[in-house]
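Scroll down for the structure; my scribbles are underneath it.
Only one protein chain is missing from this complex, and each of the others stays in its spot.
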Amino acid sequence: MRGPLAGIVGYSGYSGAELVRILERHPRVQPVLLDHREDAVVPSSLRHRSPRRLPCQAEAVRHEGLAIVFLATPPEASMHLAPAMLEAGARVVDLSGAFRLRTSGHYQTWYKQAHTEPLLLAEAAYGLPEFCRERIPSARLVANPGCYPTAANLAIRPLVEAGVVDRAAGIVCDAKSGVSGAGNKPTARTSFCEVTENFSAYSILRHRHVPEVLMVSGLEEREFSFTAQLLPLDRGILETIYFRAVGVTSAEELLAIYEKRYAGEPFVRLYPRGQAPDLRAVARTNFCDIAVTLDAATGRAVVVSVIDNLVKGAAGQAVQNMNLMLGYPETEGLL
Amino acid sequence: MRGPLAGIVGYSGYSGAELVRILERHPRVQPVLLDHREDAVVPSSLRHRSPRRLPCQAEAVRHEGLAIVFLATPPEASMHLAPAMLEAGARVVDLSGAFRLRTSGHYQTWYKQAHTEPLLLAEAAYGLPEFCRERIPSARLVANPGCYPTAANLAIRPLVEAGVVDRAAGIVCDAKSGVSGAGNKPTARTSFCEVTENFSAYSILRHRHVPEVLMVSGLEEREFSFTAQLLPLDRGILETIYFRAVGVTSAEELLAIYEKRYAGEPFVRLYPRGQAPDLRAVARTNFCDIAVTLDAATGRAVVVSVIDNLVKGAAGQAVQNMNLMLGYPETEGLL
Amino acid sequence: MRGPLAGIVGYSGYSGAELVRILERHPRVQPVLLDHREDAVVPSSLRHRSPRRLPCQAEAVRHEGLAIVFLATPPEASMHLAPAMLEAGARVVDLSGAFRLRTSGHYQTWYKQAHTEPLLLAEAAYGLPEFCRERIPSARLVANPGCYPTAANLAIRPLVEAGVVDRAAGIVCDAKSGVSGAGNKPTARTSFCEVTENFSAYSILRHRHVPEVLMVSGLEEREFSFTAQLLPLDRGILETIYFRAVGVTSAEELLAIYEKRYAGEPFVRLYPRGQAPDLRAVARTNFCDIAVTLDAATGRAVVVSVIDNLVKGAAGQAVQNMNLMLGYPETEGLL
Partner (left out) sequence: MRGPLAGIVGYSGYSGAELVRILERHPRVQPVLLDHREDAVVPSSLRHRSPRRLPCQAEAVRHEGLAIVFLATPPEASMHLAPAMLEAGARVVDLSGAFRLRTSGHYQTWYKQAHTEPLLLAEAAYGLPEFCRERIPSARLVANPGCYPTAANLAIRPLVEAGVVDRAAGIVCDAKSGVSGAGNKPTARTSFCEVTENFSAYSILRHRHVPEVLMVSGLEEREFSFTAQLLPLDRGILETIYFRAVGVTSAEELLAIYEKRYAGEPFVRLYPRGQAPDLRAVARTNFCDIAVTLDAATGRAVVVSVIDNLVKGAAGQAVQNMNLMLGYPETEGLL
C-alpha cells in the first residue's frame, strides 16, 4: 500500500503538472489533486492520469488527513491558502515567491504588494537543501526557491564562501530561461509566433528573483548584476556567471572548491575542465550541472550552471524538500 | 540597364546566399555566381534565382570585368583567392576572418595557422563603416567584420571613447547567436535534434572573434570577458554587455553618448529607456539596435545590442562596404 | 511622388502587419494605418515604421480620399466596416471570410452566424486572380481568399477541369499550417509551450475553409476530405493532396496540365518530376509552388502545394488584387 496523501493545488499550471508527474511515480506518497479555481478542469496533459481529486478546502484536507500540500499558485493565492492548509494539519511546500524573503518590507519592495502573513513569513524555512538542509525536516512551511536563484546560488555561494570572488568588480549573472518559466497563462509575450526564432531580455537588473540570490549568496545588490532572458524553448535554465577570481590560479582549484562543498550531494554534478553542460544534460532531471573556466593569467572566470526550471527549479526541488520533511531518502522518486 | 558586375564566391553558404538575395534587389550592380568547389552545384535556396554563373578564376573575372568580388569562404580559401581576384582587377570584400587582424602573429595566435598573405593583411581596410568609414572608399581589399564583433563594437566603443567604463572592473559580453552563424557544413553540433530545445556555451573566454573586439574597442584582453552561446534558432545575435559606469548618473546620459556618436548613422537605432530590442526587431535587416539600462545608485550598467548575423553581421555589411567602395549611397539596396 | 492612399484596418494582426510591410515598399501607393479598436496601439513589429495614422471612420477615409481600404479584421468587423468604407468612396479588399461564400445561407452554415450584408455578399468578387481575374479590376469589394483554399484550389482546380480525377474515390487534402494562421490573439492553443515540439489536427472534416474549396474547384463535399493541422513554426502552409488519376499515364502528363493552365501566371511555379517544394521555397514570397508524383501502374497520385499563409495566403494576394483593381502591373511590389 502507498503511504500518506500529498495534495497539489495549481495542478493545471506547468509546475503543478510536473509535480503530478513526479508524485505519480513516487513510491511513498499518493498524490491528490486539490481543485482550486481554474484547476477545477483537468488539463489535457493530465487527461490520462489517475489521481483522486478533492476540493481545495481546509475541511477536506483535514478530513482526508493530507500529510503535505504543495502550493503551485501565485504568491497572493499562496498567502491565502498556506494558513488554511497548516490549520488543517497539513505541512506545506509553497512554490511561489510568497515566503522566500526574510521580511515583509523586502517582500513589499520586490513584489510590489503587502505581505498578508508576516508571521508565517518569519517562520518559513527556505528550501534549498544544499545550503539549508537542517531546518527543512522540522519545518511546517517550506518556501521552495525560485528557479533562477536555484541555479545562481548553487554556483555562486561556494565561491563567496571560499573568498575567491573579487567583490569590488562584482559578479555578473546572465540568465536564460525556457518559456515554461513564465507560467501557462496565455499572453502576447509567450505566444508561439512571438517566441519562435526570437530571443529577448527582460527585467534587466531588477528581476524579483534578485533578492533571493543576495539572501543566500551573501552578496550585496551593488555586487550583483542580473539579467533574465527568454529562450525559444520549453524548459531549462542556463546561467553564465562572470567574476574576477582572487587567490586561485587554475580551473582545477575552482573545481576543488565545488567538489569539497558538494561532496555527497546527490543533485549537483561537476564537469571536468574544458567541458560544459547544455540544457539537455539536465532536462527532466533534478540535477544542477556546473562547469568552470578560468583564464589564470588575468583572473577572468566563467561558471556555467544549468537546471531544468520545472524540476530542480520547481517541482523536483519541492519533492526533494518533501522527502526531507517526511523523513524519506532525499532522492526518493527523483532519480 | 544595370551597372557593374559583382561576383560572389561561396554562394552556397548562408552568408553567400544572403549576398545573392540582397544583390538581386540592388539597383546598381549585377550579381554573378563564381563557381568554386561545392558552389558548382546551385543549392535549392537559389533554385529559383537567376544570376549568371562563371568559373571562379582570375581570367574569367578579368575577362568579364567584375568590379568587385565577395569572398564568402573560409579564411584559408580567402587567403588563396584574394590575391588572384585583385590581380584580375577586381576589388574584394572578404567575409572571412583572413584579413581582419592587424598582424600575422595575431592571426597565428587566434586562428592557429600561418597567414600566407601578410602584405595583403597589412593593406586591408577593416570594414566597420561606423568607425572606419574613411579608408573603405579607396581600399582594394576590405575585411568584413565578424558577426559577434560588429554587435559588440557598436555597443562598446562609444562607451570606451567617452570614458564611462570602469576598466578595472572590466566589461562582460555575453553573446548568443543563431545556428546559421556556424555555417552550413552538417555537423553533430548543428544537427536539428542536438539544437532544438537546447542551449549551450562554447569557446568560453577564447573565441577567435575576441581580438577584433579588442582591436576596435581599445580594450585590453584582461578587461574583456566574452562567451559565445548557441540559440535554437536560425538567425540573429543578441549580446548582453555589463560594465560599471563611471561619471554618468542616468540612463539618459548613456543614451546621449550613443546619440551623439551615431547621429546620422543609417544603420544604428537607439531605444528609449525602459525598452529593449529583441531579435525580431532586426531580422532580415542591416540594423544594429541598442538599448541601455543603468542603476544610478550603484553604477551597474547593461547594454543590449542586436543584429541579424547574416545581414549586419555578414552580407548586409559587406554590401554596405561595397556601396562605399563604389561610390553609391551607403544604404543602397539595404533598406 | 507616391500615388494614392491605401488604408489598412487591423494592422496589429499578423496579416495586417504583413500588409504594412509589403505596402511600405510598393512603388505606387502610400499606406495609411486606420486605427480600429486594439489597433490604436502600434505593435512593436511596426515600431520602426513610418505610415501615417487616421481614425478608422468613413469621414476620415472620405476626407483623405483613400483609394482602397484593406480589412484585416474578423468577419463580424468586416461586415460592419465594408459598407462604411464603400460609402466613403474607397474600394475594399476584405481579408476575412465575410464575403467569400456565395450565399447568406452558406455563410450561416459554416460560420455559425447570420450574414448582415447579403447584398454586398452577392456583389463581392472572389479574389483568386488565377481563376477569377476578369471580375476583379472593376469590383468595388474583393473577398480575399482563405489561406488553405488558395493552396488547395491552385492545386486541385486544374485537375478537375482536366477531368483526370477519379471523383468516386474523392480527393484528400491533408493541410498543415504555421501558427500565424491562427491570428495573434493569445490563447492556450497557440502559446509557445503548447506548440513547440508538438503537432496536432483540428477541425477534422469540418474546417470553415472547406466551402471555398468546393466553390472554386467544383468538387462536391462528399468528394473532398480535408484536415487542418498546426505546425510548430511561424508561417507557411503545405498541403498534400491525394487522388486516383484517370486518363493520364505519367507525372509529366499531370505536369503538362498545370503548365498549360498556368502559362504566364507570375505567381505559380511548377517543379520537375522527382522534386518537391518545402516551406522555405515560398517563405516571404507570393508564390504558390506545386509538385506532382504519380504511380503510373496504380494511378495513385500526390500533389504537394505550398504557400506562405501570410503572403499568397493573405496580404500578398490582397496586394495582387489591389494591383488588378487599380490598374497596376499584377506583380508590382510583390517580387
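Note that the chains are named A, B and C in the order they appear, and that numbering of residues resets to 1 at the start of each chain.
The criterion applied here is as follows: contacts are C-beta pairs under 8 Å (C-beta built on N, C-alpha and C of every residue); 3 or more make two chains touch, one makes a residue touch a chain.
Predicted model, so just to flag it, every value in this text is computed and none were measured.
For the chain not shown, which residue from C:39, C:94, C:212 or C:234 touches it across the whole complex?
Final answer for the missing-chain contact: C:234.
Which of C:33, C:304, C:318 or C:334 sits in contact with the chain that's absent?
Touching the chain that is not displayed is residue C:304.
Of the residues listed, B:124, B:233 or B:290, which one is in contact with the missing chain?
B:233
Since one chain isn't shown, list which residues of chain C touch it in the complete complex.
168-170, 172, 174, 176, 178, 194, 196-202, 204-206, 221-222, 225, 227, 229, 231-236, 238, 240, 242, 244, 276-280, 283, 293, 295, 297-300, 302, 304
On chain A, where is the contact patch with the chain that was removed from view?
44-45, 47-48, 196-197, 269, 280-281, 287
What is the set of chain B residues that contact the non-displayed chain in the whole complex?
14, 179-180, 184, 186-188, 190-197, 232-234
The definition used in the following text is that only the chains that are shown with their structure count from here on.
Shared numbers divided by all numbers used: is that above or below half for chain A and chain C, i.e. same or different?
same
How many Å are there between the centre of chain A and the centre of chain B, using C-alpha atoms for each centre?
39
How far is the middle of chain B from the middle of chain C, if each middle is the mean of its Cα atoms, in Å?
Distance between chain centres, rounded to whole Å: 38 Å.
Hey, how far is the Cα centre of chain A from the one of chain C, in Å?
A distance of 46 Å separates the two centres.
Using the touch rule from the top of the page, what residues of chain A touch 2 or more other chains?
194, 196-197, 232-234
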